[in-house]
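Notes follow once the structure below has been shown.
Every protein chain except one is present and positioned as in the full complex.
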Amino acid sequence: MENNLVIKAENSKSYLGFWIYILTDCVVFASLFAVYATLHNNTYGGESAQMLFSMPLALTQTIILLTSSLTSGLAIIAALGKNRSRILLWTVATFLLGALFLFLELREFNHLVAMGDSWRSSGFLSSYFILVGTHGLHILIGLIWMIVLGLIVMKKGLTAKSMKGLVMFNLFWHFLDVIWIFIFSVVYLMGHVGL
Amino acid sequence: MIKERLHNYLIGFVSCIFLSIAGYSIAVSSNSNMNYYEISVVGILALSQLIIQGIFFLHLSLQKKDRYRLIIASLIMLIITILVSGSIWIMNNLNSHMMPDTTRMNQYIKSQDGL
Partner (left out) sequence: MMLANLLGLLNVDSFRHDIIQNVGVGIMTLSIFFASLALTYFRKWKWLFGEWLSSLDHKKIGVMYIIVAVLMLSKAGFDALLMRTQQSLSVGNNHGILASQHYQQIFSSHGTTMIFFAAMGLMFGIINLAVPILIGTRDVAFPWLNSVSFWLFVSGMILLNTSLAIGDFSGAGWLAYPPLSELQFSPTVGVDYWIWSLQIAGVGSLLSGINFIVTILKKRAIGMNLMKMPMFVWSVLGSMTLVVFAFPVLTATITLLYLDRLLGAHFFTAGGGGNPMMYVNLIWAWGHPEVYILILPAFGIFSEIVATFSKKKLFGYTSMVWAIWAIVILSFTVWLHHFFTMGAGADVNGFFGIMTMIIAIPTGVKIFNWLFTMFRGKITFSAPMIWFVGFILLFSIGGVAGVLLAVPPADFQLHNSLFLVAHFHSMIVSGVLFGYFAGIVYWFPKFSGIKLNERLGKIAAYFWILGFIVAFVPLYALGIMGATRRMDHYSPSMGWQPLFIVAGVGVLIIGLGLLSLVLQVLYSIYKHIENRDRTGDPYDGRTLEWSIPSPAPSYNFSILPIVKKTDDFWEAKQEKRSRDLAYKDISLPKNSYIGLIVSAGAFALGFGAVWHILWLSIIGLLVIVVSVIVRTLDEDTEYTISKEKLILDDIQFYGEGK
């Protein structure tokens, strides 16, 4: 199994480098969480988290993203089995789930802004939009990455490079799910309990 | 090896769904405002998901090939903990030494709405 391109990719310098990059992205999110923690009660007379956020929507988004994490992992397993069409199948599944997640999120943002609760309204909303919005931006980047990756796998097949790209994407996608778990817990769940 | 990976992913997935729903149930069935017990439990559930996803999705382990990744990740988690908790401590402290409580001020502003 040592000669398997996926295993080689996971032991490569690029994988380690990308892992470190992911951790730096965690620090960015940590800063945004710190800002949210400081500003989340500064509603400037407006509505608080408890009143604004829909719990069922948040849970739906969480389950969608968790499932997409699973499908992304299944794409790696397909790659281990050198099954090109299965890789594409699971990548498409991940893409669709990710796109659905983003669609729901953008719709919710639109709804909030239309109600007059935009990032300009208060410190609380500024910090909410940047935290959740930055996560959404990363999801968008992931979607674009999946398209490029899918095209490469289709055209060039399973090469050392395409497998490196696949495992790095997988890391990225899992990390996005981890961040979301914290957003879900801190912004939505704890917000609902009145923190 | 593929079977092992598949097992890991399925165990991880099911556990995380369960943990997410557990947190959700606690939050929506909550009656009180600012119940520290509930908040702590939600926090612990989130941290558990982090560990589970770390082990089952991100393949963190004590094996030699994963060691650098584990060390770097642990260091960053330490730094993030210091950064976030330090900032919260400092900002809380600063805010409490500042002008009157803004939460009550905001509630007052809201209560004046319509007058």
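The letters A and B name the chains in turn, as written, and every chain counts its residues from 1.
Methods note: contacts are C-beta pairs under 8 Å (C-beta built on N, C-alpha and C of every residue); 3 or more make two chains touch, one makes a residue touch a chain.
The model shown is predicted, which means the values in this text are computed figures rather than measured ones.
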Residue among A:42, A:72, A:91 or A:185 that touches the chain left out of view: A:42
Selected from A:5, A:23, A:58 or A:190 as touching the chain missing from the view: A:23
Contact residue for the chain not shown (choose from B:37, B:68 or B:108): B:68
Listed residues A:51, A:106 or A:148, member touching the removed chain: A:148
Contacts of chain B with the absent chain, listed as residue ranges: 68, 72, 75-76, 78-79, 82-83, 86-87, 89-91, 93-98, 102
Absent chain, residues of chain A that touch it: 13-14, 16-17, 20-21, 23-25, 27-28, 31-32, 34-35, 38-39, 42-44, 119-127, 129-130, 148, 152, 161, 165
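Assume only the chains that are shown with their structure count from here on.
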Cα-centroid distance, chain A relative to chain B, in whole angstrom: 16
Footprint of chain A on chain B - complex, ascending: 1-2, 5-6, 9-10, 13, 16-17, 20-21, 23-24, 26-28, 30, 32-35, 38-39, 42-43, 45-46, 49-50, 53-54, 57-59, 65, 68-69, 72-73, 76, 79-80, 83-84, 87-88, 91, 102-103, 106, 109-110, 113
Touch list for chain A against partner chain B, complex: 1, 10-11, 16, 19-20, 23, 26-27, 30-31, 33-34, 37-38, 41-45, 55, 58-59, 62-63, 66-67, 69-70, 73-74, 76-77, 80-81, 171, 174-175, 177-178, 181-182, 184-186, 188-190, 192-195
